[in-house]
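Okay, handing you the structure first.
Missing here: one protein chain of the complex. Every other protein chain is in place.
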Amino acid sequence: MSVIKSDVLPIRSEQDIVLARQAVRKLTQELTFSIVDQTKFVTAASELARNTLIYGGGGDLYWEVILDGGRKGLKLSFKDEGPGIPDLKQAMTDGWTSGHGLGMGLSGSKRLVNDFEIESTPGKGTRVTITRWK
Amino acid sequence: MAKGQSRIVGILKKYEADLLNDWLGELKASGADSDGRISETELRNQATEFISQLREATQSGNLDNIGTAEWQAVRDFLDGISRSRVAQGFRSDQTAGFIFSVKKPLFTRLRKELGSDADGLAEETWVATELLDKLAMHTVHSFQKTREDVIRRQQEELLELSTPVVKLWEGVLALPMIGTLDSARTQIVMESLLQRIVDTGSEIAIIDITGVPTVDTLVAQHLLKTVTAIRLMGADCIISGIRPQIAQTIVHLGVDLEGVTTKANLADALSLALKRSGFSITKSKA
Partner (left out) sequence: MDRIPILQMGKFLLVTIQVDLHDRLALTLQDDLTAKIEKTNAKGVLIDISSLEIVDSFIGRMIANTSSMARILDAKTVVVGMQPAVAITLVELGLTLTGVQTALNVERGMHLLRTSLADKEADDVCDQV
């Protein structure tokens, strides 16, 4: 697996969520994802960026355009140094929320992408990585 | 070939006709043309062509790397054979067998020429085996690739076939689904239906599943998602053609089709759609 290009975007304000969405949209367009795949991935990015901001107290979005065995993909990592998630299994359940959301952010985003990984250490922070293949 | 040219080169030249006859004998014995998929003449032509191509290529003295330019013609020829074998419906082992069956005639000639020289015979046999194995492998690989191409093309054709969104009436679209539904297909079907709804401004879509043999949990959920997406866009959806077995499966699977309008057949669905759109149908008196 090789990385074709990559960059980091800050997620520190609501405006950053919009900028992250736009950046991800542009990347999915460059990768010529179908319009439905673009929409799904941008929506997942929007959900996760908001989680990073609201629950993680802000963080960064690392993106990579990757090539693996001839197929191209877009990989996003949302990283924060917030309080972390004590019970990952619970957090991944539909309808469960710690804040005021609908509780669809994590479980819903997982359904919108091909690969979904989450690591969280209470007190240290959370990192969610999603990938969509062309 | 440290000791100069391999004897195989000479044998191919000297015994070309004999080799060909023996080989055809082998092919016949193995039943290569027995079920009429390939005619004896065609098989003979292919064998003749192969022997002469092999003779040409071995002239170069390179008998261990078939990836080079001297072997281009042989490779192309074998690719052609593979394609025609795929089209004729042969199995991959039968296709490889075409090349393997030249071994016995060739080894017989080698023994005849090198009978007393045991070391030389062993070495030449080894060279011949390796060479023919590589050529057979190339053939099988090419056979596989051709098959994969055929499968890919058929899949694409199937996907195109599977999304005929038809306009039944002003404001009424229908999607007659046929065959087994998987995630990829359902997604494409769903997208094209939703797009047509926007393009035509149709307020009612009928999904007819008369041609769908079975419905499992995944398919039922896909259907439900399609119905929900159509509603979100502001149109209505009717599912028609649910057969009794499928109705049973849906209930047993515990999929909730509550709130989804279902009709026994396409005619009933159309009649409902027309009624909802404010049309009424009357039979004019003869």
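For clarity, chains are labelled A and B in written order, and residue numbers in each chain start from 1.
What we mean here is this: contacts are C-beta pairs under 8 Å (C-beta built on N, C-alpha and C of every residue); 3 or more make two chains touch, one makes a residue touch a chain.
Remember, predicted model here, so these are calculated numbers, not experimental data.
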item	value
Left-out chain, listing which of the shown chains it touches	A, B
Absent-chain contact - pick from B:A73, B:A229 or B:V260	B:A229
Option from B:G36, B:G201 or B:P244 whose C-beta touches the chain left out	B:G201
Residue ranges of chain B at the interface with the undisplayed chain	190-191, 194-195, 197-198, 201, 203, 225, 228-235
Touch residues of chain A, complete complex, unshown partner	14-15, 17-18, 21-22, 25, 35-36, 38-40, 42-43, 46-47, 50, 94, 101-102, 104-105, 107-109, 111-112
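The definition used in the following text is that only the chains that are shown with their structure count from here on.
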item	value
Interchain centroid distance [CA atoms averaged], chain A/chain B, Å	38
